[in-house]
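This part shows chain A:
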Amino acid sequence: ETKRIALVVKALGIGFFEAAAKGAEEAAKELGDVEIIYTGPTDTTAEGQIEVINSLIAQKVDAIAVSANDTDALVPTLKKAMDRGITVISWDSGVAPDGRLMHLNPSSSALIGNTIVKLAADHLPDGGDVAILSATTTSTNQNVWIEEAKKVLPNYPGINIVATVYGDDLADKSYRETQGLLQTYPDLKAIIAPTSVGIVAAAQAVTDAGKIGSVNVTGLGLPSEMAGHVKSGASKSFAIWNPIDLGYAATMIAYNLSNGTAKAEAGAEIPMGRMGTVKLDDNKEGAMADPFTYDASNIDQFSSIF
Partner candidate 1 sequence: MQSQSAPGTAPVLCLRGISKSFPGVRALNGVQLDLYPGQVTALIGENGAGKSTIVKILTGIYQPDDGTIEVDGKETQFPTAQAAGAAGVTAIHQETVLFDEMTVAENIFIGHAPRGRFGLIDTRRMEAEAQRLLSSIGAELDPKVRLRDLGIASKHLVAIARALSIDARVVIMDEPTAALSHKEINELYELVDKLRQQGKAILFISHKFDEIFRIADRWTVFRDGQFVGEGRMADVTEARLVQMMVGRAVDQIYPKRPATIGEPVLTVSGYSHPTEFEDIGFTLHRGEILGFYGLVGAGRSEVMQALFGITKPSKGACRIEGSVRVIRSTAEAVDAGIVYVPEDRGKQGAVKGLPIFQNVTLPSLGRTSRAGFLQLAEEFALAREYTRRLDLRAASLDQDVALLSGGNQQKVVIAKWLATRPRVIILDEPTKGIDIGSKAAVHDFMSELAAQGLAVIMVSSEIPEVLGMSDRVIVMREGRIAAEFTGDAMTPENLVRAAVGIEEAA
Partner candidate 2 sequence: MTATTEDQAGQDQAGKTGAGRHIPDRLTSPAARALKSWEMLLFVVAVAIFIANSIASPYFLDPWNLSDASFNFTEKAMIAFAMAMLIIAGEIDLSVASIIALASTVMGLAMTAGAPVWMLVVLGLGTGLVCGAINGALVAGLGLPSIVVTIGTMSLFRGISYIVLGDGAYTGYPEAFGWFGQGYVWWVFSVELALFVIAAIVFGILLHRTNFGRMVYVIGNNATAARFSGVRVERIRFILFLLTGLMSGIAAVCLTSRLGSTRPSIATGFELEVVTMVVLGGVNILGGSGSIPGVVIAALVMGLVTFGLGLLNVPGIVMSIIVGALLIGVIALPRLWAMWRK
């Protein structure tokens, strides 16, 4: 009997999640008896995700692995799913502990927070003004990372975060917000965009404003989408974990939990195939791997993959 594992993403069509779906398929192939249902709403809303999850519950899938649009709003629905015997985990963007067995962070939030500041600081030996361009105001993971980033600021003297703006993961809004930043803060030295949509738009806005060289765009992005901007110099470097690995790992975990091979408890170590194991903390959260930094030296190698 094949296991049906649903990979629920924030919205269909986003490159990052498409790559994760590839990883999930890879895991399914490796496991042999797994069918992947890759699904999600059209736009990044909690209501849309709930509708999708309801239909998955109705189909009596074996496991749901979700990257949530809203930490809390999905909880009642996911609880219902667990009540009906479905294994529920969250990955990438988490669900509140009540609504899932465990959460797989792409990397540890502290590490990501530190990385994004470090990326900016590496190219600012003398320090300077830095602004953050986030996704929506409700994005769980962005908020956590930004918080973590602010915590480590004292380690980077001279780096001064002047503003946080929200581009809602819309290219045009992010673009306009970036323009606003460039004008409001003429001395801005770097923009940190911990979102793959925002970072591209910000790089484009910086290019159009003729500020390549004076403003560095960094943050989290996909090599395929950032390749051009790295070459033009708008972005000196950026980081990301491998979304293929993330989809792969989430699928493996969901499979193991649903099989009963592993149990989601604080301190447990859950195997994730070629990615090794993940150790759960008290919140039943675990980190998959460290973020990886991309710059002109290695971008070509990855830009064709994801």
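By definition in this document, contacts are C-beta pairs under 8 Å (C-beta built on N, C-alpha and C of every residue); 3 or more make two chains touch, one makes a residue touch a chain; residues count from 1.
These made the cut because all candidates are chains of the complex that A comes from, given by their letters.
Nothing here was measured: the structure is a model prediction, and the numbers come from that model.
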Complex member in contact with chain A (any copy), out of 1 or 2: 2
In the complex, chain A residues that touch candidate 2: 12, 37, 39-43, 45-48, 50-52, 54-55, 57-60, 70-76, 80, 96, 136-138, 143, 166
